[in-house]
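One chain of protein is taken out of this complex; the other chains stay put.
Think of it as A and B in the order they're written, each chain with its own count starting at 1.
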Amino acid sequence: MTDATATVMDTGAETAPKASDQRKLQYYTASQWQLVWWRFRRHKMAMVGAGILILFAVFGIFADFIAPYGPSTRDRSYLMGPPQIPMFWDRNGFSVQPFVHGIETTRDPVTLRAVATVDPNERRYVQFFTTGDKYKLFGLIESRIHLFGVDKGKIHLFGTDELGRDLFSRTLFATGTSLSIGVLGVLVAFVLALIVGGIAGYMGGWIDYAIQRVTEIVRVVPVIPLYMGLAAAFPREWSNIQVYFAMTMIFGLVGWPTLARRVRSHLLAQRGEDYVLAAELSGASAGRVITKHLLPSFTSYIIVDLVISFPYMILSETALSFIGLGLRPPSVSWGILLQDAQNIRAIEQAPWLFLPAAFVVLAVLAFTILGDGLRDAADPYSVKKS
Amino acid sequence: MLRFALHRLFGMAVTMFCVSIMVFTIMELPPGDYADRYAFRKFSGTGVNITESDIQNIRVQFGLDRPAPERYFDWVWRIVTDFDFGQSFAFETSVNDVVGERLWLTLAILYATLILTYLLAIPIAIYAAVRRHSAVDYGLTVVSYLGLALPNFLLALILLYISVSTFGSSVGGLFSPELEKAPWSWEKFVDLLQHLIVPAIVLAWSATALQLQTVRATMLDELNKLSVTAARARGLPEWKVLLKYPARLAVNPVVSTVGFDVNRIFSELPIVALVLSLPELGELLIQSYLDLDMYVAGAILMMLTFFIVVMNFVSDVALAYLDPRIKLEGG
Partner (left out) sequence: MDMEASVGVTSTAATEASSVLDIRNLKVSFRTDEGIVTAVDGVSFQARKGRTLGLVGESGSGKSVSTRAVTKLLPKNAIIDPGSAIRLDTGNGSLTDVAPLPANSREIRNIRGGAVAMIFQEPMASFSPVYTIGNQIAEAVRLHRRAALSPLGATETVGDQIAESLRAQNAKLTKQEAWEIAIEMLHKVGISNANLRVDQYPHELSGGMRQRAMIATALSTHPKLLIADEPTTALDVTIQAQILELMGQLQADLGMSIIFITHDMGVIAQVAHDVAVMYLGVIVERGPTRALIEDPKHPYTEGLLQAIPRMDVLSRRLTPVPGDIPSPLERPAGCPFQTRCPKRIPGRCDRETPQEIGLGGGRFVSCFLHE
């Protein structure tokens, strides 16, 4: 920040205020959040990460509308079918409207298995705002309109699974489930961490000691085996909704001590600062000191911590569902979709079942890069590193 | 130093005590108890009519009618005095028999992973920090992001896919089929080492990514220290300056996070083991959770945690040895 040290004492009165001085003035008078935003904007990768996450969130929230089919809708004519990529031309010529080829299902005369073969002469044109399965957006708005579809038959951008379910649609629904578990888990952890960590950091003493011990224990027990142990206790007769919320609870319950530790150490570092003493000396109550002075001083750090803890939640959910201890079909989540890709036979015959993994990787990558960008932006003294 | 070590040992015992309470709670969590499951497993489908009083008899027979705290102390006491973790009902034998060799194979995987992680992470990160903005440095950034984003079990699946599609053979397991049941021999040992490579790569993946970042950051920090300039000003050759001063300190955070790495590896081990079909504790843990064979699960959870605690202790002591400033605080 060379502009911060630059002199404003320009004794030469005849020199008119320069454009750079204007910029400096803007810089000096900007609020904390403006500064963070300016710095964040310069971080191109983090902006990309934020973009990916927003896109995923849109996918998840409007899955009913964007997905051409429901998560359990089966296409019996296309089992274990490879992805269909819309194209503009084939050997029959060029078309302005993208299309996919038709499918013909025949039985293999030897194994008697249904085999889908592509009919290169049939074109299925991609259309937008088509009418399809009925759904209720947010459980409220009833509709049959989907973002896209084909004029006849079905289109499977990511292919289908053994039951002929559209993998693209299922991935969109799974995105919603997996991200929302992450969000709720982080929220639960955050609220607990803020309360307990705040008390521990501000009060110190035995509360602090007790919380330190709990944190210590959670730190030594391997996390995923612990989650698995808690998830194993879910009664089999629980509905998927119950399992869903139970999972967010255990992520929150196991996740809070780490966050609380961060809150605590931020608080301890800030508590010794002179401005806190000044506030206390002028008669501010403990609550006021915490909410008006301490919290704003590290809100940005807390946000970074939250963003960074998302990937762990998402990966944990994926891992648990993957081994069959988390969500259970017919729910769809990234972990459940990847269950199908668990055995060698499946990956050999249908490698496209791996596609949901790309979503997991992208989401975690986006959260990590976003967290890094926010951390750099949130630190008012950060010098651009690396 | 001795006082320091004793102090830490005491802390370790306290932690293990708290952990044991938590593990026991988890063991008690699933609905129904051991007697229910025992009766169901033993007699379902045999046509024998089981009444509530039969189950009560089983319960008394196993001492399950006693209150939880009493059973907890009994459980802990047996572990501490006889190293007896109780009975596995799924295998109908003692937990110790079920665990058996898997314990040592788990440790073999753990150490192979740790060694691989540190052999890769420390030199590469130090090199990247010294040659900042070089190809290695940028490569490191990419790899460490990928290491965080690509979950280990997915990496395992990808490796499986590659091995099946290009080599036509699976990389799973820890032994070749013909040596699986053979008694221990040099040949079997070499076979084990060969089979350890893939699980070690998969498990070292994210640990290496994290350590690369940590070591690089510390090294960059240390490189700017005045003591490094002072060493240069004494005329020490550059490579000696780097090795003796910043690199020496850049290893400290690695030593202090060994326990964390072990935790991470154990955390990811079960799922990786499932994908790669490794006969070790993690795979057994998943199986016992699915079967609700809670004594086995509890035993494994205790063992894994115990190793993490021990590694934490080792790392504390090693750090105190490496960094003279710590002894002063530790008391």
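Going forward, a residue touches a chain if its C-beta (ideal position, glycine included) is under 8 Å from a C-beta of that chain, and two chains touch if they have at least 3 such contacts.
Bear in mind that the values here come from a model prediction, so they are computed numbers and not experimental data.
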>> With the missing chain put back, one of B:Arg3, B:Arg78 or B:Lys225 would touch it. Which one?
In response: B:Lys225
> Hey, which of B:Asp97, B:Glu187, B:Asp221 or B:Glu238 is the one touching the hidden chain?
Replying inline: B:Glu238
> In the full complex, which residues of chain B touch the absent chain?
Replying inline: 225-227, 229-238, 244-245, 248-249, 322-325, 328
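We take it that only the chains that are shown with their structure count from here on.
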>> Quick check: in the complex, which residue numbers of chain A touch chain B?
In response: 213, 216-217, 219-226, 228-233, 235, 311, 315, 318-319, 322-325, 338, 341-342, 344, 347-348, 351, 354, 357, 360-362, 364-365, 368-369, 385-386
> Contact residues on chain B for chain A in the complex?
Replying inline: 14-15, 18-19, 22-23, 26, 29-31, 132, 137, 141, 145-146, 148-151, 153-154, 157-158, 160-161, 164-165, 170, 220, 259-260, 263-264, 266-271, 274-275, 282, 285-286, 289-290, 292, 297, 300-301, 304-305, 308-309, 312
